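Can you read through this structure? Questions will come right after.
Just one protein chain is left out here, and the rest sit where they should.
What follows is chain A.
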Amino acid sequence: MASSWLSSLASGGMKAMSHFTSSSSSNSINTAAVASQGDQEAFVVDDEGYQIRRYQLASLRGVTWVNDQVINYYFHLIQRQFPDVTSLGSHLYAKLAAGDMAGALRWVRRRDIFSSRVILIAINLNNAHWTLAVVDMEMRKLSYYDSLQGEGSYDVVLQRIAGFMDQAYAAKHDGRLPDESFATWPRSTDPNLRAKYYDNLPRQSNNNDCGVFVTQFGLCAACGIAPDFTQQDITLLRNVIMLELSQKKMLKRIHR
């Protein structure tokens, strides 16, 4: 088990809501009752417009793919726990990819994203794969998290995100672009950085878990730590995520 990941979260000062330990098996977390009892179509989560049905939550128990409701609500919970973290949701990148910059900018017209420490942007690729782009406002860098460490997507994704950040900045500053374009910020995928960051990411070894990886990448980015969970932790983490979603708050990660 990824003891360092669990312990590093505990030392990260998260507020204790509930506890779980890395030594507990997934069976000891009573998520079965949450997921299996009652109307499968009923909303288990209906919170500020985020709706998750019981069967969607139950899908986390197995190996099924994760949908946008799960990803976006999880990031919403992260955002609630860390007030200086902003999640822009998984549909922003769909807008950018469709070339609708005006539409994307409309989504941040009433938000002050530039006072955030960390901005999370979940990326859905071809309705098949989840990755994560992070704008680290504090460290002034762009990070890309892909549990496949793919080579094909990060350049275009980060380029689009940088372009969006420049325009969002201009929209808040009378049309003036930032002195230093976001496109010039160091990236975790840069040749001189990727060995330490991009190539070092935990990697999925199956065809199902990228969405689960993305939720935990987001949590690590919010905590300001490097992800060091592994594929072996995913079964446990699926249960943890399910519990967090159904309780509408993050659990504290501790290690014994």
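Here, a contact is a pair of C-beta atoms (placed from the backbone, for glycine too) under 8 Å apart; a residue touches a chain by one contact, two chains touch by 3 or more; residues count from 1.
In this text, contacts and distances are computed from a predicted model.
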| item | value |
| --- | --- |
| Name of the absent chain as recorded in UniProt (options "Growth hormone regulated TBC protein 1b", "Vps72/YL1 C-terminal domain-containing protein", "t-SNARE affecting a late Golgi compartment protein 2" or "Small ubiquitin protein, putative") | "Small ubiquitin protein, putative" |
| Chain not shown: contacting residue from A:Leu88, A:Leu158 or A:Cys220 | A:Leu88 |
| Selected from A:Ala42, A:Ala98, A:Val156 or A:Leu177 as touching the chain missing from the view | A:Ala98 |
| Where the unshown chain meets chain A, residue by residue | 48-51, 64-69, 71-72, 88-92, 94-95, 98, 100, 103, 106-111, 124-130, 147-148, 204, 206-211 |
